[in-house]
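Heads up, the thing below is written out as structure tokens.
Removed: one protein chain of the complex. Kept in place: all other protein chains.
Now for chain A:
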Amino acid sequence: MATITLKDVHKTYHGDIAAIRGVSLAIADGEFIVLVGPSGCGKSTLLRMIAGLESITSGEISIGDRVVNGLEPSERDIAMVFQNYALYPHMTVRQNLSYGLKNRNTPKEEIERRIAKAAKSLEIEPFLDRKPRQLSGGQRQRVAMGRAIVREPAAFLFDEPLSNLDAKLRVQMRVEIKRLQRALGTTSVYVTHDQLEAMTLADRLVVLNGGRIEQVGTPIELYENPATAFVATFIGSPSMNLLDLNTGNAAWSAPAALVGKPGLATIGIRPEDITLAGDTDGGERFRARVRVGAVELVGAESYVHGTLANGEPLVFRVAGRSRMMIDEEVEVAAVAGSLHWFDAAGRRL
């Protein structure tokens, strides 16, 4: 168990292609950090730099009180779970689990004890003598987790470990990873592009964009107070509606107090904060007329994809099944407290 500290970390490929542009981050002992962002944002690169699989162009990474910049991956006391599991196909599950320990000259009884413990908690005891190819995707995933756990490392690094699983199994494994991490109390860094996975797993979320940190915070902080328009649209599903103040003010109405801030360029409203007008009574409200384009029923609620009079898209949620017809025009509203304001550079006001 250890803290992980990143100080102004940079990564440049071939001298001029910058993948990571100055990331500083302090990860507390036992914390579950999720790195999230669109593809190409540098989240995997950053994780691999912590693991020692990528060199650090400049800056400093320390695990515990050791600077690890010059250390081999095996000397950093970390364990990694890969997207494709990276199980050794020619070894049995037991050999896969013991391989890292044997390389470190762990006593035989200690290896046996750790494997037994990990296998029990992951429920992979029946497969210990099978080869990886005889296992299902979910079972392989568990073995990959087991290989990390038996090492009892200072930190776990997860590189999109659930993206090869089907939706149902993914939810199940997500819960399990969280439970295991809580029980072991091991510092974890987890990379994903799935914002739902990020929200549910993280103690703190790190949103990356173009090799820089956009915002760091607990999932609820990021959801309620996104620091930038990028974070606002990335966190939450469906993503937040962003309305351009310069082109859009004819298409909707709002009291001057809501849209009169100096420098305001964009207002954001989450689909779940928009209601059909009439449902909300009193208070100063944002109002707009929307032409219904499509209705997505997702079970307990429906998402209506519509367009405003100026052609800008607007998505909003209605509880239960919607009876709205395509091309129908409806009046929607949002209360003042649910609005987010951003300036021309996308920063929160």
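Simple rule for what comes next: a contact is a pair of C-beta atoms (placed from the backbone, for glycine too) under 8 Å apart; a residue touches a chain by one contact, two chains touch by 3 or more; residues count from 1.
Here, contacts and distances are computed from a predicted model.
Not every chain of the complex appears here, and the one that does not is recorded in UniProt as "sn-glycerol-3-phosphate transport system permease protein UgpA", selected from "sn-glycerol-3-phosphate transport system permease protein UgpA", "Polysaccharide biosynthesis protein", "Protocatechuate 3,4-dioxygenase, alpha subunit" or "NADH-quinone oxidoreductase subunit H". When the missing chain is restored to the complex, the residue among A:6, A:20 or A:51 that touches it is A:51.
Which of A:24, A:58 or A:84 touches the hidden chain is settled by the complete complex: it is A:84. Although one chain is not drawn, its touching partners on chain A can still be listed: residues 51-53, 72-74, 78-80, 82-84, 86-90, 99-100, 103-104, 131, 133, 147, 151.
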